[in-house]
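Partial view: only certain chains, each at its native spot in the assembly.
Labels run A, B and C following the written order; every chain starts at residue 1.
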């Protein structure tokens, strides 16, 4: 169950409102790298958690924290949009000041749809999508999803930090950058605690590895045909990272034959040309019944 | 540039066609854990690659291989659907045999839309979505996205393997499981080669860490209010995984104040009640102009 | 800022696990009538609230409560899916028990993607979409969006209640039905408090009604051509609900002319036939430059 105190986790100040930066901040709210994704991802993982109880608590702790990050960013969007109407008090109608913002790259829906507030969309106006929320039922796969989300998330925060010179906004972003640093470390810590690379991989570690094909499970296959691939490195020789095999390098070649599907059946309504000969008589029979 | 030879990378045989399994296999084609995603993800990462050339080659090598996996799975779907029309030759019209399939949980669009072939959708019929393709421009973030994709991908393959007893299908899946094992190792190898945890994290490692808030970058914040959180572990004390800090544990509390947005501006068309007093006079002025 | 206590707002018990009911419950999580929508809708409205402070508090109070409802439903989905693996302990491989579930209408992704847990999708597997979150910046419009959400939400809960005979599930739904009753009343109370129909309408009440066309603002227009429309009622005569006009009934007719777009420009790459005569010469000029 959840509670709130109506305060912000960290101060949000906007020194100079900037509708274009409001547009960019939306990426950190409803974008694939944003806070709605991590918040809901951690909560769904918590709710679906089977196994040691402490991981459920941990996911709830951090999922709930992320909700406060959406709140901070939504507040930042609204404050960055406040400038607009203020200026408007003197310029009306004929001046079309909204239009100037839009011509200058602002998000038209910040004016038309949300009335100068945040939306559940990314910086292009594409809505948040539930398919981004990863909760696989496999804890290690989920941890990688989380490290990945915090890595693209921190990269996004760095790019936003570089895109503004507003002191208040940079201060807020320096807090979010710090939290992303922690969260990257946190999910990595779970992976270490549950056995590290050699314990966890190949994920899922509960599938009996005997059942996978042993000719291809530690072989780098190069599909390059014109000269040698330059893709040589740690992955093309030596012990595998999971400690369960030796890397090999191999040129790709087909182990299967040309696939062949049968002629189309009369009932599938392909063109006649796709059906076998004598079709004309058969189809009559089929439809006579 | 790309080429093909019209053959399959590995044999695809279906011993007993099964439309319900065809439906499930779609998850491995157009689902978020599927092969279209990894194929396009590796190719886009290759095309956008800045930095050491060997990683571009490696991504092209594997992205191109994944294309062959989609081909194998699409063939498997078509072969699993072949049974249906054959049976139909004897039962027609009045028998509504298509309907029986659909009542039995088959995908109606395999009959209605694709004419017994594979589609670019997941197992529920939801179309593949380009937002799943991660190419962040940051190599380490991308590698985590790739480990995650191969981890959920191998978990999916294991679940599919368990959902069928068809010998041909299990053989094909044992090949795909093996490739996922290799690919998990492969992306981890890149991470090791480029510095491991201490070299890569916090991602992006090119953002000057001085600029992030040092009070919060290695602190686990627990948002639990009723008793102590059980979320203690490797992440709540000791050296951080990136070697750049010491973990701390802290109870969540607000560092910011209650946020306050100003009154709504006349130009935003909120309700009058949301605007400041004296609005009635102001709005007249505004619209008089 | 947000907190949790790790407990459920109300008890969730499943007497007899039922994967098909798990599928149906997803509609109440990630469907357009579900709890993710109301939770995020109330929170975004709170974060964007301009005007009297108490409405912001109220929206935060209820948005935070809805988070607990998602938690309850996610738990219910996981518990309804627990039955499946238990049965599986005795039937393996050759029996394809997963397949039986899927043939019986269960959601394949509950097995393949979430490992027997809840997902951020509706009952057909369509992902939650951020476009469903209404936060218009206009309080009265938002309140109607909220009443509507709770009305379709309670209708959904009633239909779910009727679709199961599981005592635990009906008890949980009787709690959710009660909360929907309260929330319908709650948003209606805000509308009454801020002036009722005559105060709020037409929404937005801050647009100067002088500027709208007075020939058409209280006229019911019937587009029926074959005989009289039966659409007579409270809306076709008498005082309007907002108290600002008298209803009229009118047969539809065009007040505008047939629209005419000019010939296509050479630069738009329509077919030549869509361009004006003499195009051939002009286009040469255009491309000569």
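Note that a contact is a pair of C-beta atoms (placed from the backbone, for glycine too) under 8 Å apart; a residue touches a chain by one contact, two chains touch by 3 or more.
All values reported here derive from a predicted model rather than from experimental measurement.
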{"item": "Copy count of the single sequence across the entire complex, 3 present", "value": "6"}
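Note that only the chains that are shown with their structure count from here on.
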{"item": "Subunit A and subunit C: spacing of chain centres that average the CA atoms, whole Å", "value": "24"}
{"item": "Centroid distance [mean C-alpha coordinates] between subunit B and subunit A, Å", "value": "7"}
{"item": "Residue numbers of subunit C (touch at least two other chains)", "value": "1-7, 47-48, 113, 115, 121, 127, 137-138"}
{"item": "Contact set on subunit C toward subunit A in their complex", "value": "1-9, 30, 36, 40, 43-44, 47-48, 56-57, 60-61, 64-65, 67-68, 70-71, 74-75, 78, 113-121, 127-131, 133, 135-138"}
{"item": "Subunit C partner contacts - residues on subunit B that touch it in the complex", "value": "18, 20-21, 23-24, 27, 31-33, 104-105, 122-126, 152, 155-156, 159-160, 162-165, 223-227, 252, 254, 256, 259, 261-264, 266, 268-275, 279, 283, 287"}
{"item": "Subunit C to subunit B touching residues, read off their complex", "value": "1-7, 47-52, 93-96, 98-99, 102-109, 111-113, 115, 121, 124-127, 137-140, 194-195, 200, 203-208, 211"}
